[in-house]
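With one protein chain withheld, the remaining protein chains of the complex are depicted in position.
The letters A, B and C name the chains in turn, as written, and every chain counts its residues from 1.
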Amino acid sequence: MPKERETARIEAFSDGVFAIAMTLLVIDIKVPGHELVAANGLARSLVALWPSYLAYLTSFVTILVIWVHHHLIFTLVRRIDQPFLYWNGLLLLFVAFVPFPTALLAQFLLHPEAKVVAHLYTGTFLAISLAFDGLWRHALIRLLPKNATIAKNEEAAQITKQYRYGPPLYFVVFGVSFVSEAWSVALCLLLALFFALQGWPVRR
Amino acid sequence: MPKERETARIEAFSDGVFAIAMTLLVIDIKVPGHELVAANGLARSLVALWPSYLAYLTSFVTILVIWVHHHLIFTLVRRIDQPFLYWNGLLLLFVAFVPFPTALLAQFLLHPEAKVVAHLYTGTFLAISLAFDGLWRHALIRLLPKNATIAKNEEAAQITKQYRYGPPLYFVVFGVSFVSEAWSVALCLLLALFFALQGWPVRR
Amino acid sequence: MPKERETARIEAFSDGVFAIAMTLLVIDIKVPGHELVAANGLARSLVALWPSYLAYLTSFVTILVIWVHHHLIFTLVRRIDQPFLYWNGLLLLFVAFVPFPTALLAQFLLHPEAKVVAHLYTGTFLAISLAFDGLWRHALIRLLPKNATIAKNEEAAQITKQYRYGPPLYFVVFGVSFVSEAWSVALCLLLALFFALQGWPVRR
Partner (left out) sequence: MPKERETARIEAFSDGVFAIAMTLLVIDIKVPGHELVAANGLARSLVALWPSYLAYLTSFVTILVIWVHHHLIFTLVRRIDQPFLYWNGLLLLFVAFVPFPTALLAQFLLHPEAKVVAHLYTGTFLAISLAFDGLWRHALIRLLPKNATIAKNEEAAQITKQYRYGPPLYFVVFGVSFVSEAWSVALCLLLALFFALQGWPVRR
C-alpha cells in the first residue's frame, strides 16, 4: 500500500511538470509591439506570428502525446525504485526544457540560420525519446510484476513494439534538420500525430 | 479499478492545465513603465490599465466556468478511451491558448483595429465551446455506463440540454465581434456568468 | 462517495491555483539590467531590490496562511454545492491576482505616489478576506453535516471565532494605507504571521 502511494505521488508530480511545460508554451507567443503594429497594422502583425502558432501547436501536441504514453506506462508499473525515479527525472528535465527551443523556433524560423534552431528543437525531442526509452526499458526489466496476467504481459509487449520506433524516428528527424528546417519541424508535428493515432494498447 | 485511476489522472492533469492557464492570466497585466508613470502619475497609469483588468476578469471567469462543467462531466464518466483523451487534449490546447488573446485584448482594446483582436478572442472561446461539445457528445455516446441509474440518465439529459446552447451562443458572439469589439467582449463576460448561474444539474 | 470525490477535486484545483500564484511571485523580482549593474555595481543593485524581497515574502506568507486555513475548512466540509464552488472561485480570482499588486509594490514602494500601490495591495488582501468569510459562512450554514460530532462542532465554532477578525483587521490595514504605505505593508506581514501562529483548532 505505501508502494501504491509512491506511484501516485510520482505520477502527480510528473503531471504537474507536463501540464506546466505545456501551458508555459503560450508565453512564447509574444504580443507584437506597438511600433510594429503602427507600421504594419494589427492584422498583418498577427498573421506574421505564424511561426509562433506552429511552434506552440507542435510542442503542445508532442508533450500531450508523451503524457498519454507516460500515463500508459503507469497503468502497468505498480512499484518504483530509485533508478526509475531518476530516469523519470531525466525525462522531466528535457520536457521542462521544451519551452526554450520552442521560443527560439518562434523567433528564428525565418532567419537564415534557422537550421541551428531546428537542430536544438529536434535534438530536444530526440533526447526526450531516448529518456523515455530508458524509462520504459528499466520498468520492463525491473518493475513489472512477475505474476502479471497474460493480458498485462501482452499489453507490455505491445508497448515495447510501439516504442521501439521512437528513438530511430526522432534520430531521422534530427538528421533532416541538417537538410531543411521546415521539413524537420513538419515531421515533428506529423510524428506527434502518428504516435497519437497509433493506438491505445489497453483497448485492443 | 485501473479504469478509476485513469479517470483520476486525466482529471488531475486537466485541472493542472486549467489552474495554470487561469493563474498565468495575471502576467498579462503589465506593470506600467517608469517613464509612463513619470508622465501621467501612478494613479492615472493604473486606471488606464482597465482593459487589462477587464480581460483578466472575463478570461478567468470563463475558464473557471469551463472547469466547473468539465468537472460535472467527470462525475458521470467512469471510464475513458483514446478518442476521449484526444478530445480532452484539443480542449486543453485551446484553454492553454487563452492567455495570448487575453494579452492582445489587454494591449489593443482601444486600438483602431481592435476588431481583429476581438475576432481572435471570441474565436478562441468558440473553439473551446466546439471542443467541449465534441468531448461531451463522445462521452454521451460511448462512455456513459449502460446500466446507469435513472437519476444519472436524467442528469446526462439535462447537461445535454444545457450544453446545446454553447456553440451557437459563442458563434453569435464571434459574429458580434465583426460589429463591435466592446459588445463582443461584454457578451463573453455575460455568457460566462450565464453559464455559471444556469444551474447545477446534480442538485436539482 | 461521488460527493467525496467532488471535494477532492475542488481541493486539488484550488491547491493548483494557490501553488502557482505563490510560485509566480518570484517572477516579479526582476534581475537588474546590465546598465544599472555597470553604474552601481552588482552588490548594490541587488541590495536595492529590497522592496522586491519584502513584497515576495509578504505575499508568499499571506497566500500560504490562506492555503492553510482553506485546508482547515475542507477537513470539515464533506460535500459542496454550486454557491460554494463560486465563493471558492471568487476567492481564487483574488488570490490569482496577488502577483500584480506584488509586482507594483516591488517597483513603486519608494515612489512618491506609493500610497496608490498600497491601496491596491492591501485592498486585494481585504477582498480575499471578504471572499474567505463568505466561503466559510456559506459552508457553516449549508454544508456542515447536521449529525457532526461534538468535536467537529467545537472545531467549527473555533474557526468561526478566529475568522471573525479577518475582514475587520484587513479593513484597518486598508485604512492605514491612506496614512503610510510602509506601515500598511508591514502590517500585512504581521497579520499573516499572526494568523499563522494563532493556532490550529484541530489540535487544541
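In this text, a contact is a pair of C-beta atoms (placed from the backbone, for glycine too) under 8 Å apart; a residue touches a chain by one contact, two chains touch by 3 or more.
Note that the structure is predicted; figures quoted are calculated from it, not measured.
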Given the contact rule set out at the top, which of the displayed chains would the hidden chain touch in the full complex?
A, C
Using the touch definition up top, pick the residue from C:Ile20, C:Ala118 or C:Val173 that touches the left-out chain.
C:Ile20
Which of A:Leu49, A:Leu120, A:Leu143 or A:Val172 touches the chain that is not shown?
A:Leu120
Chain A positions in touch with the non-displayed chain are 2, 5-6, 9-10, 12-13, 16-17, 20-21, 24, 27, 81-82, 85-86, 89, 92-93, 96-100, 103-104, 107-108, 111, 113-114, 116-117, 120
Where the missing chain touches chain C, by residue:
11-12, 15-16, 18-20, 22-27, 29, 31, 34, 37, 41-43, 46, 56-57, 60-61, 64, 67-68, 71, 74-75, 196, 199-200, 203
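Here, only the chains that are shown with their structure count from here on.
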Classification of the chain B:chain C interface as same or different, half of numbers criterion
different
How many angstrom lie between the centres of chain B and chain C, each centre taken as the mean Cα position?
25
Hey, how far is the Cα centre of chain A from the one of chain C, in Å?
35
Which chain C residues reach two or more other chains?
none
